[in-house]
Structure formats: C-alpha cells, structure tokens
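Only a single protein chain was left out; the remaining protein chains are all shown in position.
So, subunit A:
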C-alpha cells in the first residue's frame, strides 16, 4: 500500500514522500501535529491525508446490528452453529460451536476431549440444515498418535448417533476423505513467524473451502516441554504469536478453531486470580494461564465425575461439560457419557448436580 495510491492532491503526496515516512500504514502511527512537522503541510492537508489513509484500511462501511441479526453480513455472523452431534450437548451451547473464533475445550486426561473433537470433525461435514458446514476438518495432533481406529468406529456408528439425519445423507458423506490429520511436534515451529503452517497444503485447503474446522489437540503439550519456568516471558510471547496466527486464520477463512487444552491444579491462595477462568468449585484450571485465557473467546471444560451411567447395554463413566465463559452463553452444564457411537449428553436437569 503505497502513498501514490491515495486520491490526494499531488502536492500532498510529494510532501509525504519527501518526509520519508514509508508505507501508507505508517501514517496512521503519527499524530496530526507530528505529521505537520514532518511534512510541513497545513492542518487541513494533514487531515485529508489521514482520512484517505484510514479509508484504505477501513473499506467496510459500518453495519447495524439489525442487518447482522437478519443475516445480511454473512462474513461477520452468518447465524450458523456447528452442531456437536447431540441435542443435549448442543443445548448447552445454544446450538453448537460458533463458526468463528477460538473455542477452548479443557479438561483432565480421560475426560473425553479428543472424543468430542473427533465427533465435531464428523458433524461439521453434514450439510448446513443438519448442523454442519458441509466441509471438512483439519486435525493438528500433538500427541504421539492419532486415534485412527476410534475415528473409524465413530464413522461407522454415525447412522446410529445421528438418527435425526436421513440415512441416505449420512451414507453419501465420505467422512474419512474430509478429515486431514497433521502431526506437529512443535507448534511454535509449525506456525512460524508469519503464522503460516509449514505444510503448504493447509492454506490451499482453507482457500478452497475444503476445511471449515480446525482442531488443535492439544495446545498445552507443546508449550510445556519447550520452556522452563523462568522463561515465562518468552513463553508468553510465543503463546501470543501462536494465538495471533490462529486468529488471523480464523478471520481470513471464517474458520472455527477448537483448541484442546490440559488442566493444572489450582494453588492455595491463588483462588481469586483465576477465579473467573474455571468453574467455581473446580480444583483445576486450564493450563497456560491468563495470557492464553485472554485469547480465547469461548472456554468449555469437561470433567470426569465419580459413578457411571448406562444407556441400553452400554455403560460409561459420568462426565460433565460446562461453559466457563462465552460471550453468548450462560454458565450452563450437562452430563454426558462416551459410548460406542460417540459422545452423547444425558438429558437430566443440570441443576441437580453440584458435586465435582
């Protein structure tokens, strides 16, 4: 974006070039009097200059909330949600995952995070009227091996999980073709300084719309091993850079990103600092601290509870999914179990259960 592209009096452009300010966006970083001093232009000229440069970067006209609500701005809020594949779970999220931004799913090991993530990778492939986005998913796996057998099992059981979808629609989707699995031992190196994935295929997939969900499983694993405790500042910087890269991806391609995170214990005496970052009576808090929490838009936590539940002939450990914070959700929760066909919520009233 150079200065010459602006629709301004050539005299102003010449003055700006003489002042050696650089590219157009640098003009925004100076105040009015500073620009007057640098370019020796009058105040009204400087005002015209600043307005022209600002217009370059703000091409969109303001919309009203009514237009957004009516769906007239699909690139901002299309009104859709990505279903989790179960009406009880969807009820907690008022429809499902938001189709933009970072959603975090945190919990101890064995709580069912990867199960939910895989289920999402399947449900995003359904057409829009069945709660999907009609596109595939990219699964970035940082654990040792991706649970491919479980994914195959979930695929085969989709007809029994998704009884709301006509069988011919289910069988017409070739699920495994649309899930791309990437192994990344080093998330920091994977996203790189410019926020581009090392694998050149990924931007192509996104640009072609073949992927409309990104899962990172898990975020915490990589940052833990890389940095020691005293390198907190360094870690914070890399975390912010990684989150920025994710946000850029999400904004450019209207891509929902699900980040799976681990949890750490709550220290005594810390109770007020991270009180908002976890459920009230929880003894664990999602890892990576305040720096990561500030980047996340929706935080969900899953926990494993004592006891078991049964559905038909199957039995599963009792688990709970709850909303810690979200801009559009109440702090709701529900119980669920992990079954052969996938993750299904239990339709019992959430207020009954206050034990953890």
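In this text, contacts are C-beta pairs under 8 Å (C-beta built on N, C-alpha and C of every residue); 3 or more make two chains touch, one makes a residue touch a chain; residues count from 1.
Quick note on the criterion: contacts and distances are computed from a predicted model.
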item: Hidden chain of the complex, named as in its UniProt record, picked from "Large ribosomal subunit protein bL19m", "aldehyde dehydrogenase (NAD(+))", "GATOR2 complex protein WDR24" or "DNA repair protein RAD51 homolog 3"; value: "DNA repair protein RAD51 homolog 3"
item: Touching the absent chain when the full complex is considered, from A:130, A:253 or A:325; value: A:325
item: Listed residues A:2, A:18, A:156 or A:244, member touching the removed chain; value: A:244
item: Positions on subunit A where the hidden chain makes contact; value: 25, 28-32, 36-37, 40-45, 47, 50-51, 53-58, 60, 62-66, 68-69, 76-77, 79, 94, 98, 100-101, 237, 240-241, 244, 247-248, 250-251, 270, 272-277, 279-280, 289-291, 293-294, 296-297, 299, 324-328, 330-333, 350-351, 354
